[in-house]
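Other chains dropped; remaining ones untouched in position.
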Amino acid sequence: MTEALPLFEQGRHLLSVSQFNRQTLRDLFVLADAVNPIAQRQAVCTVLDGAMLGSLFFEPSTRTRLSFESAFLRLGGEVTTTTGFTFSSMAKGESIADTARVVSGYSDVLVVRHPDAGSVAQFAAHSVVPVVNAGDGAGEHPSQALLDVYTLDKELAARGRGIDGVRLAILGDLKFGRTVHSLIKLMSLHADLTFSLFSPPGLELPSEIGQYAAQRGHRVEVADNVVDAIRGADAIYATRVQRERMTTEQAQANARGDLLNWAILAEADNLDTIIMHPLPRDSRPDAYDLSPDVDDLPGLAIFHQTDNGLNVRMAIFLTALGVSTEAVTLTTKQRPWKATLRD
Amino acid sequence: MTEALPLFEQGRHLLSVSQFNRQTLRDLFVLADAVNPIAQRQAVCTVLDGAMLGSLFFEPSTRTRLSFESAFLRLGGEVTTTTGFTFSSMAKGESIADTARVVSGYSDVLVVRHPDAGSVAQFAAHSVVPVVNAGDGAGEHPSQALLDVYTLDKELAARGRGIDGVRLAILGDLKFGRTVHSLIKLMSLHADLTFSLFSPPGLELPSEIGQYAAQRGHRVEVADNVVDAIRGADAIYATRVQRERMTTEQAQANARGDLLNWAILAEADNLDTIIMHPLPRDSRPDAYDLSPDVDDLPGLAIFHQTDNGLNVRMAIFLTALGVSTEAVTLTTKQRPWKATLRD
């Protein structure tokens, strides 16, 4: 299905990271930069005055929903929200086609999250307005991958370099982690990358994803342990592991403590690397995730990722609706007041 | 109760279709036409800037809620939403009178949906702002009947005629279908109509509804089968049948396949008639509802109904709040951008 998807541009659905090439990805990032004063709450924008976002979450994902809704509201638009596992009319046997046609008639753009892979594309096929995929189960979650690459690009730029030639360590559940698959695909638009992977037994990266990167000229290395994986990495992308997904008792027994923490970074002599995570991270003891003891390290970028999500989602909306940067500029003004939290 | 309700105009609750006469119905439709550029997303309106809609759904009805909320937001207002079977304070023994008085103090107008007939009127009796009934169980759902008649009027106008003299077939559950009762009452404000009815055994139209129409000079005909009911009809209004409501096993056994589909329309030689349905329709196999195989017919109006719901609900809000067409015109401007979904 995704092979045939057109480039993401005005009047198009955003269903997959496969809808970008290097140039259109860069264009989206330029737009995300341009709206930064709005995302940072220094300026107020009314360009989407009168525009309506239909936010449809057929499964809960509070932070993703809030990020999309805030992005749209910050551009001056309005939002209607539907959450919950069932859509009342669907429970009465309504087809996804009817639901999509009816609900899309109320809005200018839809954000749809659904537990079943492919269902957002099915929804989009019957919508009369552009649809943004906010995650469809084991399928795609393109805005997450976009904000991840955008953040990595910004963090690297702050260090005086770009994504080309980067060594990126990716840790955790590489088999079921939809986020990781989209990230590797989107990263592969760049040049000369090294992906250094570590996963618990049974959670290895599917071979087709590795081949996808290799065919585009990148190196894919698999490490035996976390320290080897992260040694020399310019950035680390850690993900949550659900222990019940590990296939052997031995793997489950070994996945104790932290997946990544201060001591492991120190052992790899890489305490100043860029540290990313799609969040939420599991902070319960023995959760085998990214430890909060890294939170004071200089390269911690996990909250930059969520903050940057506003920029990227604004850029997605502006692109889908065909709003120019000029129109944004003309409708943006400084705030008459500035709230700052005191210490 | 409904006998004593005043005409629906500025500062009034909208509780029942009985609050219209032919003139005020026409006035509402003129207003619904006037806001069409806003409903069609070509123009932006700010007339309700600073106005607040309290959207209270004590039972779920996602599409009705989204339609009302979108209509209000498109006029420039703001919305607070409450959904769910229980209102937290009501669970603590709060009376409907207290709830209505308190919540109405937060808003300029309320839309209320409740599972119990009469409860919205009870709510309205204690509200300090106008209340719009969005469905009260077996009671009324006036905005649905209004958008149905508005749509029929538009579809007929496109064919060069009006509602007077029309032959309307009504199919399905005519006993429990609240929508049908309100529709017949509102249609009866017009002249010289023929209602051609078909329902499965046990789901016949209550005699008082038929008498209501007959007393106003209309013909009510009951057909033995769907083909007879729809032959020669200018329009067909099909509704969903819940099989468990049929009173005999024989009726349930006969209600197989589709209530209405392409083949049945062809057999009645009426493939270009106007086809309406309140939605949702049950598209599961053997659901005994309107088949999706009619979706490409030229007279299909079911999505025009939902689209027109925005116009009608805007007109309801403007009427309840006493906003003039002039005020709407003065606060409406063209959109600086236009999103169109590409094929």
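Letters A and B name the chains as they come in the text, with residue numbers starting at 1 for each one.
Rule of thumb we're sticking to: a residue touches a chain if its C-beta (ideal position, glycine included) is under 8 Å from a C-beta of that chain, and two chains touch if they have at least 3 such contacts.
Note that this is a predicted model, so its numbers are computed, not measured.
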### Query
We see 2 chains here; how many are in the full complex?
3
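Note that only the chains that are shown with their structure count from here on.
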## Note on the structure
Separation of the C-alpha centres, chain A versus chain B, in whole Å, is 40
### Message
If we count contacts the way the header does, which residues on chain B are in touch with chain A in the complex?
### Response
38, 41, 43-46, 60-63, 66-67, 69-70, 73-74, 76, 79, 81, 240, 279-284, 287, 289, 292, 303, 306-307, 310, 335-342
### Query
In their complex, what parts of chain A are in touch with chain B?
6, 10-13, 47, 49-52, 54, 78, 80-82, 87-90, 92-95, 97-99, 101-103, 105-109, 127-130, 320-324, 327, 331
